[in-house]
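On to chain A.
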Amino acid sequence: MRPTGLLAAGALLYGRDLKLAFRRWEQVTQPVVFFLMVTTLFPLALSPDTAQLRQVAAGIVWVAALLSALLALEFMFRSDYEDGTLEQLVLSGQPLWWLAMVKAFAHWTVSGLPLVLVSPLVAASLSVPAEAQWTVLASLALGTGILSFLGAVGAALTLGVRRGSVLLSLLVLPLTMPALIFGARAVDMAIMGDSPRGPLLLLTAMLILSLSLGPFATSAGLKVSME
Partner candidate 1 sequence: MWTWFHRLGSPPHVYRIAARLTPWLAWPAAALIVIALYGGLVMAPADAQQGEGFRMLYVHAPSAWMSMFIYGNMAIAAAVGLIWRIKVAHAVAAASAPVGAWFTFAALATGSLWGKPMWGTWWVWDARLTSELILLFLYLGYMALRTSIEEPQRADRASAVLAVVGVVNLPIIHYSVYWWNTLHQGATITKLDKPSISGDMLWPLLVMIAGFTVYYAAVLCVRVRAEVIRRERNASWLREELAT
Partner candidate 2 sequence: MNVQTFLHMGGYGMYLWPAFCLTLFVLLFNIWSARRALKEARAAATRRLQMEDNRS
């Protein structure tokens, strides 16, 4: 029997993760609801004045999205670790970095992408003008992607740590600050009418970096956690 090729194995894993995620639908919707609620906190805390909200909208949308995506991060490997699937993946003979990359991508599809899709709603509620919405979508798509690939490392390292979710946030947040800086800046520039190309390109570069190097660190982390 021919050993399964990279793409085939990847597709299988991706499909499986998606199927499992949709069985536990709450895990997909909860971060989205959290995103909506956190965004609501800011007008309540600051002021309903649209001009004021527009000034801080970029930061609010980005921080809220970041925190919401962070919530979902601990589930990336948790259930596979608990039911023994992770061990099978490590022993499977497929390159672990590739499996880690696929899992991170699946995780993004299930928790990052929904946030991206909801973001125009959130942005509009904070008086972000329509012309800036594309930037909101693009920057968050890139940003949540970065978080998934970087966060995977943290998720792998904190596997099996009791109440590891807070620790996970502590580990991952500093690493995501550059993405936050440039992502919020991109949205801000779009709101002010300037072209956000610069920050968006930097975000893309960060995504490529985390996508290419992250899985190696993640697989190292998985091997350590499975020792």
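Keep in mind how these were chosen: all candidates are chains of the complex that A comes from, given by their letters.
We adopt the following convention: a residue touches a chain if its C-beta (ideal position, glycine included) is under 8 Å from a C-beta of that chain, and two chains touch if they have at least 3 such contacts; residues count from 1.
Here the structure is a predicted model, which is why all the values come from computation and not from measurement.
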{"item": "Touch assignment for chain A within the complex, options 1 or 2", "value": "1"}
{"item": "Complex contact set, residues of chain A against candidate 1", "value": "153-154, 157-158, 161-162, 164, 167, 170-171, 173-175, 177-178, 181-182, 185, 206, 209, 213, 217, 220-221, 224-225, 227"}
